[in-house]
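Here the structure comes first, spelled out in structure tokens, and everything after it is commentary.
Removed from the display is one protein chain of the complex; every other protein chain stays in position.
Each chain gets a letter, A, B and C, in the order it is written, and its residues are counted from 1.
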Amino acid sequence: MTDTVSQPTISTDAAHRLIAAAEAKAAEIGVPMCIAVCDAGGNLKVFSRMDGAPLLSTQVAQDKAYTAAGFGMPTDGWHDFIKDDAPLAAGAVAGIQRLIIFGGGYPIKVDESVVGGIGVSGGHYTQDQEVAKAGLAALG
Amino acid sequence: MTDTVSQPTISTDAAHRLIAAAEAKAAEIGVPMCIAVCDAGGNLKVFSRMDGAPLLSTQVAQDKAYTAAGFGMPTDGWHDFIKDDAPLAAGAVAGIQRLIIFGGGYPIKVDESVVGGIGVSGGHYTQDQEVAKAGLAALG
Amino acid sequence: MTDTVSQPTISTDAAHRLIAAAEAKAAEIGVPMCIAVCDAGGNLKVFSRMDGAPLLSTQVAQDKAYTAAGFGMPTDGWHDFIKDDAPLAAGAVAGIQRLIIFGGGYPIKVDESVVGGIGVSGGHYTQDQEVAKAGLAALG
Partner (left out) sequence: MTDTVSQPTISTDAAHRLIAAAEAKAAEIGVPMCIAVCDAGGNLKVFSRMDGAPLLSTQVAQDKAYTAAGFGMPTDGWHDFIKDDAPLAAGAVAGIQRLIIFGGGYPIKVDESVVGGIGVSGGHYTQDQEVAKAGLAALG
């Protein structure tokens, strides 16, 4: 057995590019956002709170990025996953720390590996999703 | 009245065996898991996060073990227990710290005594339960 | 600029081997220990609390592993580093969360990369260091 596993993780440079692209989209739709990028270990890499973005979004954006990196799936997938499963519907959000189950968080994938997560908060989650996707498009 | 009560509690050696058996089952079904064993005092004994297991499961596995040891019943029993009891349905999950009400946590019992708890997280809770049971089978 | 950086991180299998080797040394010197291994992202991989180890060591072992992985140097290097630097001597321990400045934590290095950390607590820190080094010797 080997001693290590290879874990590619997003670079700071790429994280800045994702955030700049997300900010541009948020400016375009006129909704100031908080945008967070974490690495494959769930640790914050780069964060930006745009002028006028809600204070509470500071934490939500970071937790969306963490949730997405931590499970490797978009945060908007969680509601469908749990809504018809009574124990999870009642117990997942309160029981799993930092879990966000509405849209705006996406895993960042490179060559099928989850290398981090992006989380956006500030508008309705459908707007958050649009801005996060614009960020992801800056990858590669 | 006597001054003390005897409290049997799981040994580190047994905890390692439970975790190894659980890891083997998780590998067999192809879902990397976090597995935690706590003692009768609810304190962590042995923990393992398998390569590729979700980061958020680190906390959930430990809380499932804690919940199971702390009440002496499987975590999957909680939802049925509280769902038709309005005060508990509304208040148990938010009000009881570390309470997990979906499957994957079991008390570890020896001769009718609760000597600890095992908690598994990483897949759907039905998979977590299967892996936890495989761990328990390594006991004795 | 590239989108990712390569981050090798310790495997669960290697983490189990380190802990087994550390446990063997702790048994040999007759001092039960808590032993934690975290990965390159500072997240817990494998943990063991030996029968009879102090409860408070549960957290200390994890924080030693985290400190060592987080700075890439042994925890015993911190006291010398800060003792003659008045602002750090007065402010480092309280100001830096999870910082442990006494012995028992070492970075786990493979090919010059920090791939994780090991932390041991339970005896005097000189004993903790001896046990942690025995764990590291199981690498490779």
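By our rule, a residue touches a chain if its C-beta (ideal position, glycine included) is under 8 Å from a C-beta of that chain, and two chains touch if they have at least 3 such contacts.
Quick caveat, the model's predicted, so the values are computed rather than measured.
In the entire assembly, the chain absent from the figure touches the shown chains A, C.
From the options A:Val5, A:Leu18, A:Val31 or A:Met50, the residue with contact to the unseen chain in the full assembly is A:Met50.
Contacts to the hidden chain, counted on chain A, fall at residues 11-12, 15-16, 23, 43-51, 55, 58. Chain C residues in contact with the hidden partner, per the touch definition given at the top, are 5, 41-42, 66-67, 69-72, 86-88, 90-92, 94-99.
Basically, only the chains that are shown with their structure count from here on.
Taken pairwise by the contact criterion, the protein chains are fully connected, each one touching every other. The greatest centre-to-centre distance from chain C, using averaged C-alpha positions, is reached by A. Per-pair counts of C-beta contacts peak for the chains A-C. Chain geometry summary: the mean Cα position of chain A and that of chain B are 29 Å apart. Between the Cα centres of chain A and chain C there is a gap of 30 Å. Averaged C-alpha coordinates give centres for chain B and chain C that are 26 Å from one another.
Counting partner chains per residue, chain B has residues 51, 55 touching two or more of them.
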